[in-house]
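Quick one: the structure is below, questions incoming.
Removed: one protein chain of the complex. Kept in place: all other protein chains.
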Amino acid sequence: MSVAIEYYVLLSMALFCIGLFGILTRRNALMFLMSVEIMLNAANINLIAFAFYHGNLTGQVFALFTMALAAAEVAVGLGIILVLYRNFRDVDVTVPTTMRW
Amino acid sequence: MAVFELPEWTALAPALILVATALLLFVFDSINPRTSNRSLLAGTSAIGSLTALGVAVWFMLAGVGTPSVDGGRGVVELFGGQFIVDQMALFFMVVVAVVTALVAVASYDYMEDHAYQAEYYSLVMLAATGMATMAAANSLVTIFIALELASLPSYALVSILKNNRGSVEAGLKYFLIGALSSAIFVYGVSLVYGATGHLQLDAIAENLEGAGEYGGLLGLGILMMIGGFAFKTASVPFHFWAPEAYEGAPAPISAFLSSASKAAGFVIAFRVFTTAFPIEATTAVIGIDWSLAFVILAIVTMTLGNFAAATQDNVKRMLAYSSIGHAGYALIGLAGLSADGGQLVMGAAMMHLLVYGFMNTGAFLFVALAEYWGVGRTFEDYNGLATQAPVACFALGIFMFSLAGIPPLGGFFSKYFLFVGAIEAGMLVVAAALVVNSALSLYYYARLVKAVWIEDPVADRGTLSQPTGLYAAIVFAAVLTVVALPVFGPIADAALDAAAVVIG
Amino acid sequence: MEGLFDYAPAIALFPLAAFVIALAFGNYLPKKGAIPGIVATGGSLALSLAMLAAVAGGEEGYYHDTLYTWAAGDAASEVGPEGIEFTFGILIDPLAALMLVIVSLISFLVHVFSLGYMNDEGETGLPRYYAGLGLFTFSMLAFVYADNLLMAFMFFELVGLCSFLLIGFWFRTRSAPSAAKKAFLVTRFGDYFFLIGVIAIAATFGTLQFAGNDSFIAAAEAAIDGNEQLFGFGAETWVTITALLVLGGVVGKSAQFPLHTWLPDAMEGPTTVSALIHAATMVAAGVYLVARMFGYYALSPTALAIVAFVGGFTALFAATMGCVKDDVKQVLAYSTISQYGYMMLGLGVGGYVAGVFHLMNHAFFKALLFLGAGAVIILMHHEQNMWKMGGLKDKAPVTYWTFVAGALALAGIIPFSGFWSKDEILYDALIVGLEEPLILAAYAMGLVAVFFTGFYTFRMVFLTFHGKPRSEAAEDPHGVGWSIKLPLLTLGVLAVVAGIANLAPVYKLTGIELTFLESWLEGGLEGTTYVAYTELLGDVYDTGFIGTESTTVLIAAGLSLALAFSGAGVAWKLYNVPEPVRHTEKLGGAYDVLRSNYYQDEYQVWLAEGLTLPLARAADRFDQTVIDGTVDGVSTASLFGSDRVKRIQTGIVTNYAALLVTGFIVLLIVLGILGGWFV
Partner (left out) sequence: MMIEALIAVALVGALVTFIAPNRIAGKLAFAISLIPAALSLWMFTVFDGSGNALLDGELAFESQMEWIQLGDYTISWFVGLDGISLPLVVLTTVLTTLAIMSSWTPIDDRESQFYGLLLFIEANLIGVFTALDFFVWFIFWEAVLIPMYLLIGVWGGPRRKYAAIKFFVYTNVASLLMFGAFITLVFGLGDAVTSFALPEVASAMLDGGPEGFLGVGGSTLASIVFVAMFLGFAVKVPIVPFHTWLPDAHVEAPTPASVLLAGVLLKMGTYALLRFNFTMFPEQVEAYAIPIAAIAVISVIYGAMLALAQTDLKRIVAYSSVSSMGYVILGLIAYTQFGVGGATFQMVSHGLISGLMFMAVGVIYNATHTRMVTDMSGMADRMPVAVGILVAGAFGYMGLPLMSGFFGEFTIFFGAFGAEQLPYSELFTPLAMFGIVIVAGYLLFALQRTVFGPYHLETDYEVGRAPLHDVAPMFVLLGIIILLGVAPELIFEMITDAVDPILENGGEL
């Protein structure tokens, strides 16, 4: 009747890894943020797929919450990237290294 | 005590009071965003958090959350088990409220020149609300929401000094690692949900057996959730944000994050792992005792934290690493859980987090005071401060020795009870690591004491003012740290009872 | 008379009081503390004489009482009672009574002499001096009538302290403190063995009493009779071992070879101190101790033989060194060592009476000689080199004649006191030696030493008093007062007549009962009398005669007299000339050896400074580098590790993410493998 649950999980895992790859390779703060969003959405896929699989709505509801929170997170994140740019004249996340060791 | 006359939802009163305070501050903010009536703002925050503290203590004394068999009023479950108010929840609400109150009072002076005061205080109160909610959250949904409610304002608070590169950098790093961690956490949640079909903790526990075929999936999910907690508690390997965030953030915020936020991180870890993943049942499914993960994390975390702290030049950064080290100590509370108990070790971890709330906050507030004075940030800059500010330095001595676990200070009992717990749980390796780390920590804590009390002052630094708020907060924290020792009986009782209830 | 014994503690306590008074108030007193000292020692002397009379006149003939329990407790001894009590008690038997008189008399005379020697010479620090003398007298007297070995040891140590303090009296010089240190250290080395002996005896027999039925001597006898095993040894072997351990203290204190080196150096102290401590009394403590526990030594032939041999060897050894000394006090010091060697020889061959007799005589004549030397030093304006003296005979007749009396006694010229006792010792040694080759060797050494004794004694007399003055000081000597002459005269008389106390040869030849001392020592507690010792010795030594007893007596006396005279004669020939010269070059290489005291000092100093000190420094270096280095190394390594660990935090947030993920994956792999998730 439908796609087996394993494929959803594989998809979400692939998405998660893509996001992770982005985080590890991208130096632009915005790209970093977007990669995180991809990872969150990977989780959302899981949640919805499993909700379907288990036959309860909990997962779907949670996915909604996740989306809302992701939005809030992006809002805060953009704010921080803004002040980052103001202070460092760049949105490269590897630039601010005044504190280390 | 008229608890029963109140509706059940009032059991969340401490958190509600905190959120109400936050909203009140928003009202102030919207009326006059540039208000510099610091007394009103800090006062409101302090009163709000103290009220929350009072209510939480009152609830504890009144027996809310104490099982009826022990003569209490029973654990309060709200919203279909999404929230639970038991002794552990109240215990951690106390921790959060105390720290918040101290931070609010200290910020009165520290944030003196800040433009948007009300916004700052309301963010603090919102974060506190998040942490208090974490203490009571009993479902992965509420946990995640509370976590984010605590985290998002924290990101903003860390980078609130918008023209300070350190603050911004700290905020950025905190945020990026935080976002990554919460993504991992949510993914973990989704896997757990996939394996069990539930997000409510008790329900997860009940459906563990059904997850048999997804053992690996569940294990991965659990591990990813551990990642989320590790981020919140600044444990290895999710600790990377901590040194920078604590160093760059305004010192009261560092105190807030390293004490309250860490405690909140632990309370959800405690709750999730005791309620949702009881060891025996979980081990049957995932094939391995998850406490092993915490054993590894505890050892690595305390070792890394203490070793990295030992040679720091910057006091605040030293405290940051020490905070990581203490996360490692508290992790013993989870590492020591076993099928046949662990009440002692977990209770000890809770005691430690409480006392840590006083002493670590106090220590960071001293740094705040030093930053307020503008004496500099390194150990050398602190040299000989005792001759000019004996009271504050006396308090600093108390915080340092207490952090090192030297009697007659509060930190002694909690640290040694952890030690006792580790031995009881048979974790001799952890106990040995504790000994080694404790020795090292003695070195760097003593180093700070040496700087302020033993070294001669560097160049003339002029007279140092005595900001009322900071002083009051520091002295209060010091008094709490000292008094904690003689009154440790009730503290231990509360923590152990709380642990007993959760562990069941 | 018996009630008098209740006052016995006062004998020692008088000088203690003098010590306290002199120390606390000496500076404010006329004569700076001398008066209390004289009064106290006078009181002690009077009481001692009374004790002597009481012992002589009493029915029991002794006094033994435990005064005070120092400590008591349970201790399992090898044989003997379960518990042990360490007590202070007084034992006044004939031997102790005699010694009390000697000590208090000489101490009294020295105090008087000090008025002239110290006060009149304007010394500073006199309260310290008199306090030292008082403390010494107290300790010595308490040692003498101690009724147990531990108490004896304690006061034995205390006299060592006083010796240290008094030798170092002139502490502002470099030599005196060094000599004081050496004296204490060397004797301490001996006392180390002594203390082991005390402890071993206490642990073996559960008692340390000298006399009575519960004495360790009686217990040891019983153990030997019962063939007990003590600490894994046969009883007799163990008694020998412990006796030799105690002998360590004796050898140290009585300056016997090889621990004699401190005594010549001790002459750095005031001459009065040398007279009192380093000639007449303290040095005698060792020999006295052997006499005190003679019953114990008598149980072990080996121990006795060793005592005898050490004594004989020391007698000769020291006498030879005395022959080449230039300093009058050095000569006397070596002669003291030598004479104590005789006493040890006497006791070792079982001549208990002879040994005690010589102890008494020596105390008189050696104190006399030292005080005489002190008088000479005053005469000579503090010059001690004999080569700068000469011709004092006419200028100081009292000093001269008393000194000569002492010298004759020392050289063993009949009929002066020294002859009688020394002859008796040699006779006792001879009769035993005829049966025991080792003892014969000891006897031979003692006999040869007689020649050297005669030689150095008269070399000293002639160089000092005869001939022409060889320095300005000698031409114009400083006068001496009554406080100096009085003690000299007293001791001079004693040196001449004391021999009457025991004219054993006369008795042996004629049968006339002139052996007063022998019969005196026959009294006392059962087991500590001469009679008891004689019985014991019967088992130990066989004796033989050359011909009959009388011929043996005559041969022995004749030999020693002849040697003494020839020694004196050689000295007469060489040095009784107006302008004596050194004859040392004739000795050739032997001179260097003698002059250097057989390199005894050198090797002992080497042991201390050449061996122990470098060893200590090596230990220190080891401690600093290896042991402490390990401690510091742990800290350094930790801090180095710390420095490495914190480098993980690179400051670049992308690295953090990578490390975070890596860490997470590592954890995942570990747990996954353990949990079997990847299967």
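First chain written, first letter: the chains are A, B and C, and each begins at residue 1.
Please note the rule applied: a residue touches a chain if its C-beta (ideal position, glycine included) is under 8 Å from a C-beta of that chain, and two chains touch if they have at least 3 such contacts.
Please read all numbers here as calculations on a predicted model, not as lab measurements.
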item: Shown chains that the omitted chain touches within the full complex; value: B, C
item: Contact residue for the chain not shown (choose from B:L16, B:A62, B:V420 or B:V479); value: B:V420
item: Chain not shown: contacting residue from C:R188, C:K325, C:K393 or C:K508; value: C:R188
item: Identified contact with the non-displayed chain, of C:S77, C:S421 or C:T453; value: C:S77
item: Residues of chain B (touch criterion as defined above) contacting the omitted chain; value: 343-344, 347, 397, 401, 406-408, 412-413, 416-417, 419-420, 423-424, 426, 428, 431, 434-435, 438-439, 442-443, 446-447, 449-450, 453-454, 485, 488-489, 492-493, 496
item: For chain C, the residues touching the chain missing from this view; value: 69-78, 150, 153-155, 157-158, 161, 168, 171-174, 176-178, 180-181, 184-185, 188-189, 192, 195-196, 199-200, 202-204, 231, 608, 612-613, 615-617, 619-620, 623, 627-628, 631, 635
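The criterion applied here is as follows: only the chains that are shown with their structure count from here on.
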item: Cα-centroid distance, chain B relative to chain C, in whole angstrom; value: 77
item: Per-residue multi-chain contacts in chain C, two or more chains; value: 646, 649, 651, 653, 657
item: Chain A, residues touching no fewer than two other chains; value: 23, 93, 96-100
item: Contacting residues of chain B [partner chain C, same complex]; value: 172-173, 176-177, 180-181, 184, 215-216, 219-220, 223, 227, 236-238, 240-241, 243-244, 286-288, 290, 292-293, 296-297, 304, 307-312, 321, 440, 443
item: Chain C residues within the chain A interface of the complex; value: 646-647, 649-654, 657-658, 661
item: Contacting residues of chain A [partner chain C, same complex]; value: 20, 23-24, 27, 93-94, 96-101
